[in-house]
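Note that this complex is displayed minus one protein chain, with the remaining chains in position.
Chain lettering (A, B, C and D) follows the sequence in which the chains are written, and residue indices restart at 1 in each chain.
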Amino acid sequence: MTPVQQALLVLLLPLASAAIIALFLRRAGALAAVVSVAACAGLAAVALMLVFGGARNFPASWEWLRLGDFSLSIGIKFDDLAALMLAIVAVVGLCVHVFSLGYMHDDGAKARFFGGLSIFMFSMLGIVFADNLFMIFIFWELVGFSSYLLINHYHERQSAADAAKKAFIVNRVGDFGFLLGIVMCYWLNGTVNLTTLAEHHVFSSAVPLLLFCGAVGKSAQLPLQVWLPDAMEGPTPVSALIHAATMVAAGIYMLCRIEPLMTPSALTVIMWTGTATALYAALCAITQRDIKKVLAYSTLSQLGYMVAAFGLGSLTVRHEVGGAAPEMAVAAGVGAAMFHLTTHAFFKALMFLGSGSVIYGCHHEQDIFKMGGLKSKMPLTFATFTIGVLAIIGMPYVAAGFFSKDAILHLAMEKNTAVFALLAFTAVLTSFYMVRLWILVFLGAPRSDEASHAHEGGLSMTLPLVLLAVLSVVGGYTAIYGHVFDGVWSLIPHAEGVSVLIVSLAVMTAGAGTAFVVYRPAGFDALEQKAPGLFGALVALKESFDLVYNYYVKKIQQRFAMLLNFLEQIGLAGLVIRGGSGLVGLLGLGARALHVGNLHAYVYWFLLGAALLWAYAAGVF
Amino acid sequence: MSDALFYLFAFFTVASAIGVVANKNAVNAAMCLMLCLVGVASLFVLLDAYLLAALLVLVYAGAVVALFLFIVMLLDMQGGVKRPFRLMTAVASVAALALMLVGVTMLKNRGELGSLPAPVDVGAPVGAVLKGYAELLFTTYLLPVQIIGFLLLIAMLGVIVLSKKFEGLEDIK
Amino acid sequence: MPIDFLQQAAESNEWLAITPELMLGLTALLLLVLELVLPKSRHGLIPAVAIVVQLVIAAGLALNFNTAFLRPDTVFNGLLRLSTDGQFLRLFFLACSILVCLLGTVSLAKQRMPRVEFYHLVLVITAAMMLLAQANHFVLLFVALETVTVGFYILVSYFRESPLSLEAGLKYLVMGALSSALLLFGIVLLYGVAGNRALPAGSADSMNFDQLRAFLAANPHNFLASVGIVLVLAGVAFKIGAVPFQIWIPDVYQGAPTPVTAFLAVASKAAGFAVLLVLAQRAFAPYQALVAPALAVMAGATILFGNLAALTQHNVKRLIGLSGVSHAGYLMIGVIAAYREPLAVGALWFYLTAYLLASFAVFGVMTHLAGRNDADQELDHYANLAREQPFLAAVLAIGLGSLAGIPPLAGFMGKVLIFVAAFKAGHYPLLAVAITGVVISIYYYFGWIKAAFFPVGSQPAPAAAGTGAAAPIGPWFRVALVALAAGSVLLGFYPGAFGQWVLAH
Amino acid sequence: MSTTLNDYLVLSGLLFAIGFFGVLLRKNTLVIFMCLELMLVASTLALVAFSRFNGTLDGDVFVFFILTVAAAEVAVGLAIIVALFRRRQTIQVEELNALKN
Partner (left out) sequence: MSTLPLDPLLLAIATPLAVAVAILLGLPKRHSIKLAYVGFAVPALVGLWCWANFPADLGAKYAFFSRYSTGLDGLGITLALGLNGVALPMFVLAGLVGFAAGVYAIQSNAERLKIYLMLLLVMQAGLMGVFASVDVFFFYFFHELALIPTFIMVGVWGGRDRGYAAMKMTIYLTAGAMLSLLGLIAIYVKSGGGGQTFDLIMLREALAADPIGVATQKHIFGLLLFGFGILVSLWPFHTWAPLGYGAAPSSAAMLHAGVLKKFGLYGLIQIALPLLPEGAKDWARVLAWLSLGNVLVVGFIAIAQRDLKQMLGYSSVMHMGYAFLGLACFSVLGVGGVVLLMVAHGLSVALLFLLATSIQQRTHTLDLTEMGGLAQKAPVLAAFFVAATFASIGLPGLANFWGELTIFVALWHFSPGFAAAAVAGVVISAVYGLRSVAAVFFGPPTEALQKVAATHPPGDLTWREKIPALVLLAALLFVGFWPQSLSRPLQSTLTASFRMLDAPRLAAGR
């Protein structure tokens, strides 16, 4: 098989699976699951062949639409960046598929679920392969759609329905900018092909900023982060795959794709957005009681890290002088962001699947204060989850997260002290809330019936955990990948000296230590009791955005809509139209009333007519 | 002489015409109409239209007005019921009069009536005129004469339809 | 010698030129004879005879449409002018007459009235209208017009059982006589002015249209002539029901027997337009600057008034009368456009034809549904018609749709042709008024269709509708309705030879 | 003869107008009808005058037709009025308004 065929196979397998499920297997959930998992396994195998086969940048492009001089094509740009992303998506995707076999075993709408997963894989891979912005946008939207479907899986729950709706609409807001950016880019440069654009393009900050809007939506950056925590209404595997490992990372991936278009001012905006998101989400995570929400906020936070990392790539010198050095510098941002994306994909997927395992084990109990003592009930989950926690808090050399976080902190330290400080503080918070979670879930004694009857899931659930745990451990060592991703790995900034390492260690210990001090495995939130003021502030911080948005939706948008509707119904349809027709009707009544039935009145008309005509002939008019 | 006659007849005619309009009593109105027609017939004579004058008196004053009178009697109206004077009537009448006056004044001012012809002296004897009249009627205007025949026929039929008692048809209320 | 004139007249083929009119007149007489001759039980044959003879005449006319008799185009010393337009109008009036006779059979069956006179009158009036439409001389015009008018006085008040019919007759009589007086005074003025040999082109035969035209052309600003012209126009405006001489229409239409209403609405109006066209385009052509603006203002006012007044009307006879007023307005646009655009004449004839088909379809339905009280025909009586009499409802819908000017019906084509002509002639303001009128008219036409078609729940139709609705539809009547509906549809998109004749103008 | 055509025309117009006002003002249908006849006669007066002054006979012949028509009209009109009176017991204009609106 040529690489092109492989790529197409990778792309079309999940689509075929989705189509088959939608058309034929709607009622056969088990079969649908098998088909979907098989498709995913197949695509993973082919994808890995493709990735490790070493073929890169093979030409593949087909025109999809042409109107006037506008042409939209579908093509494949397969460089190391894409290969890396493909590998991540394939591996994590496969893990989640397999995990879902167990997790969703008893679900009544398995076919829909697995169909959705397949559509998602198709869409996500489309983004990965895309060689132009329009194509990215197309799959971008599809990804959003599949996310909507999957969040909405438990559609009989109002909260799930609301969350799905919210996710899609918020993403649409981001896509508003994204699409405008693409269109602007098209008219500015005459093309949206990534390769061509990389070669030459018109510098403009508006284009990258508009495109970044897309990433803000998809990667849930401030101020569009609100949908992601709510998206946890979806089944946990979905959260793992879509809302942690891959889809939300698509924003980062897209940014890396359009990296050549960046300008310093755009990068600065991006950097601060990422930093703010990282910090904000970390603060929010502290007060969460729901295991998935904690993870969701941590995802947000880590995404903020990645965005910040990308923005940090900016080095103020970029574009100020020509030459290779600045190019290297910005690419550092790409390297750091992608590196963190990779490790995060592994460990966050691991943790989400772990939480899934916990939730499954606890009979769909998600409140961490009602768990506890799962260390002994679910040892494998405990072990793998612990690895995940270690990874995210950046335990040096033990887990993958360390390396990527290290790279980002290093970059920040080099570029911007303020950002560095904030990110470091975020890291403190991260280890604080992750350890809190870990303590509450796994240590102590079970605090509820569900927790005390917890049990490990089947092989299909544990196997992915193990695989991801392994990856979370070794994933940080870039050497293990061979040289297939060198195009990306070579961009990772490497800290020289131990300063960053020390900082990393310090923040990790500080956070974790505080958590150990504050929290005991108990049925109440220790922080809330010890520092209610702080806790309240954090809760308020978390809810502030929702408040604002809810206020907007309920009080502004809805009222504005009602007002316009009122104007339409009363003003336009009522006053103008009905009034106008009423006026005509009155005229009609008047004209009708002229026929009074009295002969004399009619003779007057004749008199009038004769007189008028006489006057007319006499030249009065 | 004929001038004086003209003004006499004209006054007579107009006066009796006003009588038709102004008279409360329908019988009197009919009588006035007859007088008016006689006046017009006199004017016809002044205009040398002797045949028409005769016809007018015979057909109109004789037959038509008689018919009117007959009907008035038949219907036996209780005089004119006094109706309140209508403002509308007055306004419209005044307006119409004013319009007409304006029209006549403009007519005068334009001096266009000055272009009216002076009388052509036919000079032919009455008999010759009558002959020409008859010739016209039965050559040029033969078709209208035929049509008039039909008109009279349908008028007669109409009166029958509207008035005649048809056996068995009349008694529906 | 005196007999010579008659001799000559008999020998000339001038009488042949008016064969259709003569035959109609003779048939009318024949009907009276038949009434005497036939036993009472066979009187039902009389309308059949009338219709059959008229069909024969129509067939003969159609076959000889472009006959050689048209060659000396004026006959009877210039009283009558023969033309293909005249031929068309003869056919048109014949068609009206046939249909009125047919409707008469339906309508008279519900009344205890003498029958034969009705057909006689219709035939005579039709003959007179034919002559009227071809008149080239004011004497003939007046006489024919009065024959028509007097005939209509009788027809309108024909249902003498009904005070409403008589009241309508009286109103029509007074208004008609008034308008005749105006018309006559106008004719007199024109005759007098144009007969003035002291003026250029003054003529002895000044009531002849051609002479009059020559005179007017030579005297472009004669005041008395102007007054005469507007007075004549006023008289004609009464016939066609143009504002402000339209006011009598609803009352008279409502009171008149329905077939007579149809006759008035279609034939009388068409005759008026034939006269108006001849006068405006031929006799008064040199006074275009006087006539056209007056007609234009009247047309606009007519369209608006007709449509507005019909808007809230509930009595269908009044409604269709007022809608007819608005149609007069559209037709007047055609007359005005004819000054600059020859197509307008063809458009006028097409419009009239479409109007005939549609109106008679509607009147046919109305006649069938009318109760004994002919004047009482309300929109409410049409409730659930579509459910109970789908055939009649369909015919009604086609007729109304055509009147409203909806494709694929003939009325639409008529309006398009008129609009095209008006557009070519550049009468943009009138077009604006016209489309406003069309939009307004949709309301009441569709209101009527709505009344007939839309379900009104279970409430039964008012009892007044009773008598007609239940009666069976006679076979010939049904054939006629189908033909009218089919004609309306066919003429709408496949006018064929008729379309070509119209467009050849 | 020094009376001019103008005099006749004014007279005729006057008669016509009086007739018109009669139609306008009188309530009795019969009288209205008489006034209509008056208007017709006014026209004939003008016609005869024109005919005389123009020296053509056509006008005079036309008068013949007008008179005939008027007679026919009167006959029919009176028949209608009589028939109406039989049904309604009135011929007053303002009471004859069953047809309206």
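Criterion: contacts are C-beta pairs under 8 Å (C-beta built on N, C-alpha and C of every residue); 3 or more make two chains touch, one makes a residue touch a chain.
All values reported here derive from a predicted model rather than from experimental measurement.
For the omitted chain, the shown partners it touches in the full complex are A, C.
Remark: the omitted chain is touched by one listed residue; of A:54, A:190, A:379 or A:532 this is A:190.
If you put the hidden chain back, the residue from C:169, C:364 or C:447 that touches it is C:447.
Here the missing chain is touched by one residue of A:265, A:376, A:499 or A:565, and it is A:565.
Within subunit A, the residues in touch with the undisplayed chain are 22, 26, 61, 63-73, 75, 109, 112, 131-132, 134, 137-139, 141-142, 145, 148-149, 152, 155-158, 160-162, 164-165, 168-169, 172-173, 175-176, 179-180, 183-184, 186-187, 190-193, 196, 557-558, 560-562, 564-565, 568, 572-573, 577, 581. Those residues of subunit C that touch the chain absent from the view are 386, 390, 394, 397, 401, 406-408, 412-413, 416-417, 419-420, 423-424, 431, 435, 438-439, 442-443, 446-447, 449-450, 453-455, 493-500, 503-504.
Simple rule for what comes next: only the chains that are shown with their structure count from here on.
A straight line joining the Cα centres of subunit B and subunit D is 5 Å long. Taking the mean of the C-alpha atoms as each chain's centre, subunit B and subunit C sit 30 Å apart.
Remark: subunit A and subunit B have CA centroids separated by 100 Å (rounded to whole angstrom). Annotation for subunit B: residues 89, 92, 96, 100, 103, 107, 113, 116-118, 120, 140-141, 144, 148, 151, 155, 158, 162 touch two or more other chains.
Multi-chain contact residues of subunit A, defined as those touching 2 or more other chains: 592, 595, 597, 599-600, 603-604, 607-608, 610, 614, 618.
The residues of subunit B lying in touch with subunit C in their complex are 103, 107, 110, 112-113, 115-118, 120, 135, 138-144, 147-148, 150-151, 153-155, 157-158, 160-162, 166, 168-169, 172.
Those residues of subunit C that touch subunit A in the shared complex are 170-171, 174-175, 178-179, 182, 223, 226-227, 229-231, 233-234, 237-238, 243-245, 247-248, 250-251, 290, 294, 305, 308-313, 318, 440.
By the touch criterion stated above, subunit D contacts subunit C in their complex at residues 5, 9, 16, 19-20, 23, 29, 32-33, 36, 39-40, 42-43, 46-47, 49-51, 53-56, 58-59, 61-62, 65-66, 69, 72-73, 76-77, 80-81, 83-84, 87-88, 96, 98-101.
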